[in-house]
Structure formats: structure tokens, C-alpha cells
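The complex is shown incomplete by one protein chain, all other protein chains being positioned as in the whole.
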Amino acid sequence: MIVVMKADATEEQLDAVKRRIVEEGLRPSVVEGAERNIVGVLGTITRDHESAFEGMSGVLQILRVSRPYKLASREFHPDDTVVEVGGVKIGGGDLAVMAGPCSVESQEQVLNTARAVKAAGGNILRGGAFKPRTSPYSFRGLGVEGLKYLAKARDETGLPVITEVMTIEDLPAVSEFADIVQIGARNMQNFNLLDAAGAQSRPVMLKRGLSSTIEEWLLAAEYILNQGNPNVILCERGVRTFETATRNTLDISAVPVVQKLSHLPIVCDPSHGTGKWYLVPAMAAASVAAGADGLMVEVHPDPDHAKSDGGQSLTFENFALLMERVRALANVAAGTVPAGNSQFGE
Amino acid sequence: MIVVMKADATEEQLDAVKRRIVEEGLRPSVVEGAERNIVGVLGTITRDHESAFEGMSGVLQILRVSRPYKLASREFHPDDTVVEVGGVKIGGGDLAVMAGPCSVESQEQVLNTARAVKAAGGNILRGGAFKPRTSPYSFRGLGVEGLKYLAKARDETGLPVITEVMTIEDLPAVSEFADIVQIGARNMQNFNLLDAAGAQSRPVMLKRGLSSTIEEWLLAAEYILNQGNPNVILCERGVRTFETATRNTLDISAVPVVQKLSHLPIVCDPSHGTGKWYLVPAMAAASVAAGADGLMVEVHPDPDHAKSDGGQSLTFENFALLMERVRALANVAAGTVPAGNSQFGE
Amino acid sequence: MIVVMKADATEEQLDAVKRRIVEEGLRPSVVEGAERNIVGVLGTITRDHESAFEGMSGVLQILRVSRPYKLASREFHPDDTVVEVGGVKIGGGDLAVMAGPCSVESQEQVLNTARAVKAAGGNILRGGAFKPRTSPYSFRGLGVEGLKYLAKARDETGLPVITEVMTIEDLPAVSEFADIVQIGARNMQNFNLLDAAGAQSRPVMLKRGLSSTIEEWLLAAEYILNQGNPNVILCERGVRTFETATRNTLDISAVPVVQKLSHLPIVCDPSHGTGKWYLVPAMAAASVAAGADGLMVEVHPDPDHAKSDGGQSLTFENFALLMERVRALANVAAGTVPAGNSQFGE
Partner (left out) sequence: MIVVMKADATEEQLDAVKRRIVEEGLRPSVVEGAERNIVGVLGTITRDHESAFEGMSGVLQILRVSRPYKLASREFHPDDTVVEVGGVKIGGGDLAVMAGPCSVESQEQVLNTARAVKAAGGNILRGGAFKPRTSPYSFRGLGVEGLKYLAKARDETGLPVITEVMTIEDLPAVSEFADIVQIGARNMQNFNLLDAAGAQSRPVMLKRGLSSTIEEWLLAAEYILNQGNPNVILCERGVRTFETATRNTLDISAVPVVQKLSHLPIVCDPSHGTGKWYLVPAMAAASVAAGADGLMVEVHPDPDHAKSDGGQSLTFENFALLMERVRALANVAAGTVPAGNSQFGE
């Protein structure tokens, strides 16, 4: 933390800041500039320190130096984390493709979709049993019944299953039936749920909040890691901007940024990221080319009749075309740049 | 809902859309334009309808006509909702000022603050016992102990208490000790918590999400109303934008927009809305002049030593100055425009 | 400028940074932390320095300490700038109300509006003769003919005139006919136009860009000041966010932020800031209560038939009501807080 003093700050104000630093068990180091003084603060600094100092008299602003997360940070954990479920690796160079319907609607729907996903080369089955919906009048999912349908589809196809959990109460059931527990964008800062997900043993996929910075996202991952669960997967699913041509703006630059700041694997969800099925293939390809460790894609046997998100779901045929394209790109990407962006150094 | 067809949509595509409308129990009404056809859809339309039709062949886009909320809507409930707790009215022309520390830190801190708030003319005591924190390493509140401190401060001063609840598990305790249950910005779309808050009897103050549209906010209120709790207060607390000079951008226009769309009372939180204590007075004044039904303001006996949000908390003295100013403005505002914006008609 | 080194930066990398600092005629001051080193850089730093150092090996990030503007800064020019035109003061405690039609449409329209503005207590006439329009097929203004209509309305009513200039070519004509030259939001970073406006003698009102930070806005003002024109007025007119209920989000917090950072007067434009006439009165009141030095408001004799921006223009009657309200608020605001936010200190 660096405390930047105002140009006209008095000696007393500077002294008060230095005393306050010492009071917190930290150490001040003053750099005297021509225009103003700055005070480097050495020791273990928290966000609350920053806020407290920001309001002090004579202080112009606070600059942060340390990354506020440790467990999620590549600086302190240089090697890539690779999460493995049912033989599928997420991270470390492979491409994990999670596909399936937005909502689980029936056993048949899930089974048919799982078969199509597998046939096309997808390797994880997605499907929502507990659905967060903007309106209370929308379909909110089949609940535990839906989890059972997913489990049956796994039994038949061998595809591991990922599904969303919305509350601490539902976590035991979701952990029982699913291979990966998903925390959705709207719950990215549901801190009690993060703690609970960190205290169970299934890998957790944490979607980025609608307007969360990458730093806030890594801090949310830190909550899970801090409870002892090392298997966190990040999922970029689009952020909210002023643009209305797409449902969200898929921030693909989050892929190389996260890979630089963190060791955790990162996948992209072009379905929510665009909200339009006809944009999904191009954005899936872009994600893979940017180095994403995987994709999450909505696929439905009959999108026009889907109970939710029909407009952004691919037919089986279009999903197969997408898979062909991204597999080819993944090979080239891997061939040209063997170890992420590392040859571009830093 | 209106389905806008593409300029080159075929007769078959138009027929498929019309059939699909009838299949859903709705009624199509085609307007033939020179350039393209549009199809008005009559009946009870959901969000899921919109998404499903958006993906159909030949469809250019879907336009929404109906408001997706009913219970929160002024169209269907013209009279202002007035929430009353412990003799204080929120809504209906009075000014409710909720003030107190960000976090409850000790019995003494809360008591002293409550006395200062009351002396300055504040009429509700705020204080956080369960704290949502971006970092897992920050102070997360005193929990139930903190609730007891707040209750004791109420006993002494007579000020009703508002405090935040973060999980369904904590809701019974919060409902027991608090007069108003607060749902924070990060939980605005924690739909299970909204349902639970709607199923208990305390009034609920619902903060706007960091990047939630006003429509999404009213839909979140609809969740609570839909469970049978009519006493919902909305709180604008700043939205996320590109600007970094302030912590958030306080969207004061939400006040007149909400008052037009909804009958629910709306208050503003200039402390979170700006993140800087020296901006709070001006933004509190602006909120009141815009017609807000109240304010939520952070006050601390010693902001430099606050355990959280010190940089945005007012001293007792500055809070008293703020109260003087907003009371004077409230009188003038009330005197000049007796019934909201109604004299400006519509 | 502070250069933050990576935790694993080598001694060579640190040396290279220090050499590069000296090479630029600046002076390094290293603070050695437990986790990483930081290098304070003393001397006159530019943006280009920051960018160049950011790419160097071993550098984690660059933190900025100095404000990049000087002439616009309150630190170096503590007293409020007061701009005076035709006896009207902008800045320094008075309330300047600029009102009139979006576009000048005819001599009669401008004259009638000017009379109504004056009768209601407005003190500057606005009207667009050169109109920036999103679509090439929209009405683009009457040009010099429109300027003449404005000048005639000034002759009759005594109201000084403000109007927009879009190009360097039109600047001589605009300077000749207008009392204040307006630079619109879309031209806030048209740097050649800023230079030219700084080189002529009329006061300049500079609107904030659609998504410009306050710092960028003050830097744009710096361009004008740097050419020798000290009479710059800032105008907050709403920024672009994700919200669609309003045309823009009027960032009223820009008022106290600008007043803290700069000595330049600041006015608000609630017409463009909201895009809806029925939101204008509340947001005008909020702006005044926040301490704005003035308002810019669109008024039209017959908004339903306006050639542009009809939906956000007030009738004469509603403008008169607005004036009554803001005058009353201005008196109270002035009465309670005599000198801006200064009693809230810092």
C-alpha cells in the first residue's frame, strides 16, 4: 500500500499517517517528492487498511501494490492447476467441452442430448436442475428430480456431469449427483455459498459475475480455495456493457489475463456470453484460439421449444459443426504455441 | 410481445411463427409493412416465450411490450406503498434517514452512534452484523452478537434497526432482532433468499445490484411481493461504471424512474454510492431534492479506525451538518412539488 | 509515478528500470518491501513515460501519483473560476440556467422560446444551429441562418446565447454570433477543435464525453486553457451505462468531484442526461442541490412537433414549474452550505 499525500498536506498530517501505520503493526517508508510526499507501507495489508487510510486528513489517495489474493495467485503457485473428473482434464493443455441443455426438462431430453454431445466429441454434460431466473414467473427447474436425470445420463454415456447449485441447503444433493458443482454469475459474491463449496470435495466451477472485475473474481475463488478445496475452474460468461446487440459482452481477454495472474483453469461460455445461437460458433472458436481450457455450450434437441434460453441454444447438428471447428483450432493453437503465451514472455 | 420478421422471411417462416404462437395458447395479429411484417402476440407472455421465439428462422428480433412485473408495478397498484416501522414512515412524503456504522464493532460503538444519529435527527439505526466482503481475509462481522448490540441500542434510543441478512439460515435471527431486513446488492438476485425474505413478516429493504437494470431490480422485488410480503423498500446504492473517481456511480435518476414505474418507496445510499465521505453530503442533498423517500448513511465515531468502510463514513459532526442540510431541502422540495412529479404530468 | 516490480524481478531488471529512469532525466527512489520492490520516480512525468515503463521486463505495474492536468487543477489554482457573459455569472454561487430548443427551427420558434425562458427566470438562451446527429438522415440544423435567429432573440430579450460548434471551419461564425461556444460530448476529444476553441476569446462550455472519465474531461479542458482561454465551463450531460430506462445516466457525483479537483464551474444537463422530459425536473433539482453552478435544459413551444429531441423537451409551462422549484432549492442550498462543501472539510 502506498499513501499519496496532498501537495499541501501539513507535517502534522504526515506524522498522523505514519503513527497510524505503526499502530497497525506496519512500517512506513517516506519518499519525498518535489510536489508531494508518498508513504510506502510495508507489512501485511488488508482492504480495510486501505479504506481507513483513504479518509485521513492530508491524504490524496491510496495506491495498492499487493495482489489481495494469494492462493489463487500464480506468483505464489506457478504451476497450472489441472482439475480431473471422470478421466477428463480441465487445464494443462486439453480442451474440455461441457455441453447440454440450459434446463433439464425430462429424462428423455437429457439422455438424447448427452448422446449427441458425446457423439460430437463433447466430454462433459451440462444441465440446470436449479435455475436462477430474473422473473419469479419463469420456469425454475426440476430440482432433485433433474439431478437424477443427469446422473442417469452419466451412467449411460460416461460423461461427467456439471450442474448449478444456488443455496447451501441444496449443496449436499448437488455434490452427491454431480461431478462438478457450478456457482453461477449471480452467486459469484454469495460468500457463504463460496465457503460451503470450499468445504465439500467436488471441483467447483465459478462463473464470473455480471460486472465483476477479474480481481474480484479471483478473490471469490480465494474464498473456495481458503476452505481447502483446490479444484476451482473459472468460467468467463460475458460481462455487462452498454452494447445491446448481444446479451452480454464475452470478455475473451479474461482468458490470457487470468492465465497470467492465476494458475486456475479457465473456460468460456459463449452461449450466455452472446445470448444468440448464431454467434456461438464464432465465439467458441475465438475462446479456444485465445487459449481457453474449455468451453461451456448450450445444446438442445429442439431450441424453439426449450423451456429456457431457446434463443441461445444450438441444435445437435450445429453443435457437431462447432466441435469440428474448435477441435481443428485447438490442434493448431497447441501446435503453434506449446505452453500458453509463455514464448511471448513477459 | 412483438415478433419482427426479417425483410426476406418466407411465407413458410411466417406461418411457422404463427403456428408456434397458437401452440402456446397465444394469439397472433400480423401487421404487414412495406419492408417487413411484424406479428403482435396477444395473451400472457413470459420471458421464456421471448427467448424461444427469438431463435426461430425468419425472425429478426423480439420486442417486448408488457412490463414483466405486476405486483411491483404502479400501473396495477397506483397508490404509494408506505412502510411503517416503530413509528417511522418510509414512503408517502416523509424522509427516513437510516444511519449508523458500516459494521457493528462493539456495544459501546453502536450505542454512541445511535445516540448521535438520534440527536442529529436520524430516525432509523443501521449497522452490519453479517458483512459481505470481497476478500475472505477482511472482517466479516460479529454475527448474532452484533444483532444483540443493535437491539440494545434500539431499546435505549427507540430507533428501529435495519441490518443485512446474507443467508436463509441467518434469516430467523435477523428477523427476530431487526425491524427491517436488508438484502444487499450482491444478493439482489439470490432468488432463494428473496423467496425466504418474502415468506417472513419484517419489511425488507432491497438494494440494487451493482449492475442491475431497474427492471431486474423490480423483478427481484416481485419475488418478495409474490411470497406475500408487501413491505418492500428499494435502495439505490450506486451502479458500476467505467468511472474510477468514485467507488460507484450513484444513479439518482433511479428515484424518479422507480416512482413512475412502481409504488414502492425508494431511498438512496450515498455512502456506498460514492465511497468517499466528502462526497456524501452533496449526494445526500441531491437524492432528497430528486424526491427520494429516505437516505442510508454510514456514520462512525472514529472513521480512521473503522473496521470497514472508514473512507466513506461520516463523523458525528459531519452527519449533523448533513441532516441540517437535507431537512431544509426536504421542506422546500415538499413545499414546491406537493405530489411527486405529478404536476409535470405524463 | 511509481514502478511496482514483480515479486520475482531480478536485480538486473531493477537496474534496467533505474537506468531508464535516469536516462529520462528523472530520479529513482527504491522502497524495498518484503514481497517486492517499488521504485518512486521523481521529476516531471508524462503519460508516455508511464506507458513505456509498463512494458519493461520485471515490471508488474505502474501507479500514477501526479494529476496529469495543471491549469485545470484546484491544487494549483485554489480560487473558483467565475465566467461572466452579458451580466450572468457562471460559477461563484449564482445559478445560471441555459434553456431553449434542441434545434433552432425558425425565427419565431426561437423568439417565443427566448421570451418564455426569460419570463420563467432562465438567464441564458440555448439553441443548436449545427447539430451532431447519429444518423445522416436526421435534421442537421439551419447553420449560420440559425445563428442569426439566436442573435436576434438575444437582441430582443437580452439573454446571452450559447450554441454548439462542430468544426474548426464554423468556429469564426459561432464566435461572432454566440456569447458562449459549446463543444458537444462527441467532440470532447476532438483535440484540434479544443485547441481552436482555446485560441479564440469566447467562453467555452465543454460537455463531458459519453464515456469519458472525469480525468479525461479535465485534460480536455486543459487543452483549451493551455491555448490561453481561461473561461471554460464544464457540463455533465450523462454517461453511458448498461441501464436502458434512461437515455444516459446523469452522473451528479461529477459535480462535487469536479469542484474538489478543479476550479472550473460545472453545470448539468438533465435533458440529455435522462432523455425523458418527465425526469428532467427531478434531476434538475438534484443537480442544484448537489451544488451545480447551473443547468442546461431543453424547452420547446411544442415538443410533439420538435424537429429533434422532442421526447426530452419541456413545455414552457413545465419549464416555469421547474424554475420555481430549483430557485427555491438554490436558496436553501446556499443558505445551509455557504461555500460549497467546504464545511465538510477534507
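Chains here go by letter, A, B and C, matching the order in which they are written, and residues are numbered from 1 within each.
Definition applied: a residue touches a chain if its C-beta (ideal position, glycine included) is under 8 Å from a C-beta of that chain, and two chains touch if they have at least 3 such contacts.
Because the structure is predicted, anything quoted here is derived from the model rather than measured.
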Practice prompt. Write down which of A:G100, A:P132, A:G291 or A:G311 is the residue touching the left-out chain.
Written response: A:G291
Fill in: Options A:E84, A:D195, A:D251 or A:D302, residue touching the unrepresented chain
A:D251
Worksheet entry | Residue touching the undisplayed chain, where the options are C:L147, C:V161 or C:L219 | C:L219
Fill in: Contacting the left-out chain in the complete assembly, out of B:T81, B:T113 or B:T241
B:T241
Worksheet item: On chain B, what residues meet the omitted chain?
Response: 2, 4, 6-8, 29, 31, 33-36, 38, 40, 42-43, 57, 63, 65-66, 75, 211, 240-242, 244, 345-346
Discussion item. I need the residue numbers on chain C that touch the omitted chain, in ascending order.
Written reply: 20, 46-48, 50-56, 68-69, 132-140, 166-169, 186-187, 189-192, 209-211, 216, 219, 222-223, 226, 240, 276-277, 303-313
Practice prompt. Over the whole complex, note the residues of chain A touching the chain we left out.
Written response: 211, 213-215, 239, 241-246, 249-253, 255-257, 260-261, 273-274, 277-279, 281-283, 285-291, 318, 321, 324-325, 328-329, 331-333, 335-337, 341, 343-346
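Everything that follows uses one rule, which is that only the chains that are shown with their structure count from here on.
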Worksheet item: In terms of CA centres, which chain lies closest to the overall middle?
Response: B
Discussion item. Nearest whole angstrom, what separates the Cα centre of chain B from the Cα centre of chain C?
Written reply: 30
Worksheet entry | Separation of mean Cα positions, chain C and chain A [Å, integer] | 38
Worksheet item: Touching two or more other chains, which residues of chain A qualify?
Response: 211, 240
